[in-house]
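All protein chains of the complex are present and in place, except for one that has been dropped.
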Amino acid sequence: MLKINNLTVAHGAIRAIDDISFSVEKGQLAAVIGSNGAGKTTLMRTLSGLKSAENGTATWLDHNLLHGKPEHHVRQGVSHVSEGKSVIAQLTVEENLDLGALWRRNRDEAWATKEEVFTLFPRLGERRKQLADTLSGGERQMLAIGRAYMSRPALLLLDEPSLGLAPLVIEQIFQSIRHIVDSMGVTVVLVEQNAMGALKIADSGVVLNLGTIAASGKASDLIADPAVRTAYLGF
Amino acid sequence: MLKKHPIITFIFFGFILFLISNRLDELRVYQGATVAVYAIGIASLILLIGYSGQVSLGHGAFLAIGGFAAALARIHYEAPVWLTFVVAVLAAAIAGALLGLAAARLSGPYLAGTTLALAIGLPSIANQFSIFGGEQGISFDIGLPPASLGEDFTQYKWFFWISWTVALITLYWLRNILNSRYGRGWRAVRSNDVAAELAGIHVGRNKVLAFTISAGLAGLAGALLAMTISLASPGVFPLALSFSLATGAVLSGVTTLGGIMIGSVTLVAIPEIALAIANRYGSETITTNLPGLLVSALLILTVLFVPNGPVEQMHAKRAKRGHSSHSPVEISVRVGSKTWSTKK
Partner (left out) sequence: MKQFLDMVLIGISAASIYSLMAISMVLVWRSTRVVNFAQAGMALLSAYIGYELVARVGNFWIALPLAMILGAAFSAFIEFVLMRTLQKHSAQGAIAAIAPIIATLGLLGLIRAGIGFIWGHADVQIEAPLSKVGFTFGDTTIVMSPMGLFVLLFVIELMIIVSIVFQDTNIGLALRASAYAPEIAQLAGIRVSGIRTLGWAIAGAAGAAAGILQTVNGTGALSPESLEFSLLLVFGFIAAVVGGLESLPGAVLGALILGLVLAAVQIYISGALVFIVAFLLLLLVLILRPQGFLGSKAGRRA
C-alpha cells in the first residue's frame, strides 16, 4: 500500500505540502481533490520523484518514493501521468506507447500490453500511426494513460486527466480508470479539480487545502459531508 | 554613495584616475586605456544580454565596424577626432539596427549562432574590399596631445584621458538609460515577453532598440581601441575579442553595471599574469596558450558557479538575509482566468 507520513515539500519559500499523512490500500482508487494551489500537483511530482521533499516519508509497498530518480520508480511499478499534455507531440501514437515499455526486458509481454491498451482505448488503435499532435484532447489523455499503463504499473498517479475535456469524454476516461482498478488490480491516486467526478468513482478521498489535509475518508462519506459539499462540490 | 550622488561619484572616480595616471608608467597607462575600452564593450553586452536578454557572441564585429569607420573618416575626410567617434557610433548602430531587426525574432541558440557566424565571417568579408586595407588595415592617428597639457604629457596618457573621459560619460549615460523606463522595459521583456506585450510594451521595437544602442556603444569602444593601437585591422578585432567581451560580461555579472570594473580589469590582467607565469618557467608555449586557457577556464567556472556575477551574488545574499537593495520589475497581467507574470 501507499503510505505517506508527515510529508513536507517546499516550493521556493512556501510550504506547498505541509506535514500531511495518509495511506491508500492496495487495489483502491483514492481521489485527491482541492482547489488551485492546494498542493495536489506538487504531491504527485514528489511521489514520482520529480521533486524532492523536505521532510517525512512516502513508501509504496516497501519502496521509498522520496529517494531516487523518476525512471527508477517506474521500474518499481510506479507510473505518473503528469498534468497537461503528457504525450510527446512529435512521436506517433504507437511510438508514445512503445516509449512506456522501452525499459521492459520482455518484448513479447510489452507487445501484449500494447494490445491491452488498444482494447481499453480503441480509438488509439485506429490512430496508431498518427502523430500525437493530431489527436484531440480526449484522445491525448487516453494516450497518456495508455503510455503509463505500458509500464505495467502497480501504482498509477494521475494528475487532472479531465482538464479541458468535454463532459462525455471525461465520463469515458473516468470509466476506463475505474476499469483499470477493478480488472487489473492497479492502485490509483487520482488528482482532480473535478471533485464530484473523481469522488464518484473513488473508494477513498483526501481533500487538500493550502498544503494540508482538510478532510479524508471514504469517498461516499466525503460526498455526503456538508462542508466538503459546499466547498468543492458546489451544492 | 553611487545611488545618491551619481554625478559626484563619477567625477570623483575620474579625478582618482587622473591622479593615478600621473603616477603610472607608460605600459600601465596604456593598459588603463584598454580597461576603459573593455568597460564600454562589456557595458554594451550587459545592456544586451543582462537587460534585454538577447545574446551576442560576435560583438567584436561591432567594435570592428566602429573602429574601421572612425579610421576611414579620419583618413579620407580628415575628420576631427570627436567626429570620428560619432561616425563610429553611428556606423555600428546602423549595423546593430539591421542585425537587431533580424535578431528580434530569434532566440537563444539561433541568435547566438548567427552573431557568432557574423564575427567569424566579418574579417573574410572585409578582406575582399581593398578600402579596408586587407591584413594591414588602416592607420588611425588622432594626433598629438595639445601643447597646453605640457611637454611631459605622453601620447599614451592622452589616450588614457580620452578613453576614460568617454567611458565615464558613456557609463553614466548608460546607467541613466538602464534605470529609466527603457531599462525597465527591457527587463520586463526579458522576463516574460508576453506579459510585457500585454502591458503595452512593443516587444520588437524594444529589442531592436537594445541591439542598436548596444552596437553603437560597441562601435565607440572599437574606435577607442583603434585609437590606442593607432590602427584598425582584422588583427585588432579578432574572434577572441568577442569571446573576451562575453567572458568579461559574465565575470562582471550581466545583470548590472556594478561589477563592470571586475570584468574589464580581469581581461587586461590575464595576459599579464600569463606573461609573468611564462617568464617564470621560460616557456614560449605557455605564453601563447595560457591567456586563452585562463580566460576560458574562468568563463566556465564563472558560468557554473557565479552565473549572475559576483555583484548580483552579493545582492542575493543580502536579500536572503532580509535587506533588498533593488526591487525587481514586476508586471502581472490577468486575462480572464489566465495570468501572465514577470514575477519569478
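Letters A and B mark the chains in the order given here, with residues in each chain numbered from 1 onward.
Simple rule for what comes next: a residue touches a chain if its C-beta (ideal position, glycine included) is under 8 Å from a C-beta of that chain, and two chains touch if they have at least 3 such contacts.
Keep in mind that this is a model prediction, so the values were computed, not measured.
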>> Touch as defined at the start, partner being the missing chain; which of B:136, B:176 or B:288 qualifies?
In response: B:288
> From the list B:17, B:49, B:166 or B:201, which touches the chain that is not on show?
Replying inline: B:49
>> Touching the absent chain: which residues on subunit A qualify?
In response: 48, 50, 69-71, 74-75, 79-82, 86-91, 95, 98-100, 102-103, 131, 133, 147-148, 150-151
>> By the contact criterion defined above, which parts of subunit B meet the unshown chain? Give residue numbers in ascending order.
In response: 49-51, 53, 55, 57, 102, 105-110, 112-114, 116-118, 120-121, 124-125, 128, 190, 239, 243, 246-247, 250, 254-255, 285-286, 288-290, 292-293, 295-300, 303-305, 307-308, 312, 344
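Here is the rule we use: only the chains that are shown with their structure count from here on.
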> If you average the Cα atoms of subunit A and of subunit B to get two centres, how far apart are those centres in Å?
Replying inline: 51
